[in-house]
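What follows is a short report on a single structure.
Complex shown without one protein chain; remaining protein chains in place.
Entry: subunit A
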Amino acid sequence: MTALPDAHGPKRSWWRANQQRLTPWLFLAPGAFMFAVYVIYPIAASFQFSFYDWDGLSPKTWVGWGNYAELWGDRNFIISLKNNIIWLVLYMLAVPAGLGIAIFLNQTVTGIRIYKSLFFFPFVISQVVVGLMFTWFYAPNFGLFFKLTEWLTGTGTAVLANPEYATYGIIAAGLWPQIAYCMILYLTGLNNVAPDQIEAARLDGARGLKMLWYVVLPQLRPATFIAVVVTVIGALRSFDLVSIMTGGGPFGQTRVLSYYMYEKALSEYGYRMGYGAAIAVVLFLIMMVFITGFVWKMVRDERGR
């Protein structure tokens, strides 16, 4: 130490001088590196691939906007897009349904914890299991739902074999765990509702729906925001249920964008990497609309406080 004070001195002081500024970056570095390699780079690569015709083996050929032009006229792409919109709209039912169950369960009765856990249960099991259970539920000839419709109407309805009902059947399966998710978000939110405000409102004569709308819901806004965000994202990235329950069928009528992308790029009959990437880009852009909205709102809220 004492032998070369001049050589060590300035170095140490540079570190000291910049320590405060550098430390956060050093801590961020591993995460940032992973994020860049596993998120940013693949997104950029997808954009790049979407301009090529490529089967994953042969050399790539540049086709410009060709893949996107083909998407425009692709019946299956339109079906997928339409189904994604149906998903998005119907999936939103999970938010009010979750709220309803949460309010219903927000009481002190013996064993309420058991009821809460039971309602939360579908969110804990894997989507694959949910898909399989509902597939059997709907299954022609032996499914419970099939038997029920057979008993009621005389002819059984095989939901997943019917191009008109199949998508709704899958969404119903998806709603089951999603409602549980929204419910748990609202249950935690309800814990934080200020009791004095409820009390005050009650003194002012607010009851029932009015109480809910003007007193409880405004206090639940953070929970509502998160519930909407996870539901929108859940609807757009719906893949597992479609894959498990119908594989896009019957005759491709239950495809959604993420599944169609997988089919075109990675499935047994696919390997059109460029075309798959183009679908991914479209899906990404749709998601970006929502994500930008959410981020914008979050930033605005933070500034406001």
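Odds and ends about this structure:
Here is the rule we use: contacts are C-beta pairs under 8 Å (C-beta built on N, C-alpha and C of every residue); 3 or more make two chains touch, one makes a residue touch a chain; residues count from 1.
Assume contacts and distances are computed from a predicted model.
A single chain of the complex does not appear, and UniProt lists its protein name as "Multiple sugar transport system substrate-binding protein", one of "Thiosulfate oxidation carrier protein SoxY", "ATP synthase epsilon chain", "Multiple sugar transport system substrate-binding protein" or "NADH-quinone oxidoreductase subunit M". Within the whole complex, the absent chain has one touching residue among A:63, A:158, A:220 or A:278, and that is A:158.
Contact with the chain that does not appear here is found for just one residue of A:120, A:176, A:225 or A:271, A:271. Among A:75, A:207 or A:300, only A:75 touches the chain that is left out of the view. Among A:65, A:214 or A:251, only A:251 touches the chain that is left out of the view. Between the chain not shown and the residues A:51, A:138, A:186 or A:259, the one that touches is A:138. For subunit A, the residues touching the chain absent from view are 55-58, 70, 75, 138-141, 158-161, 163, 246-247, 249-252, 263, 266, 268-272.
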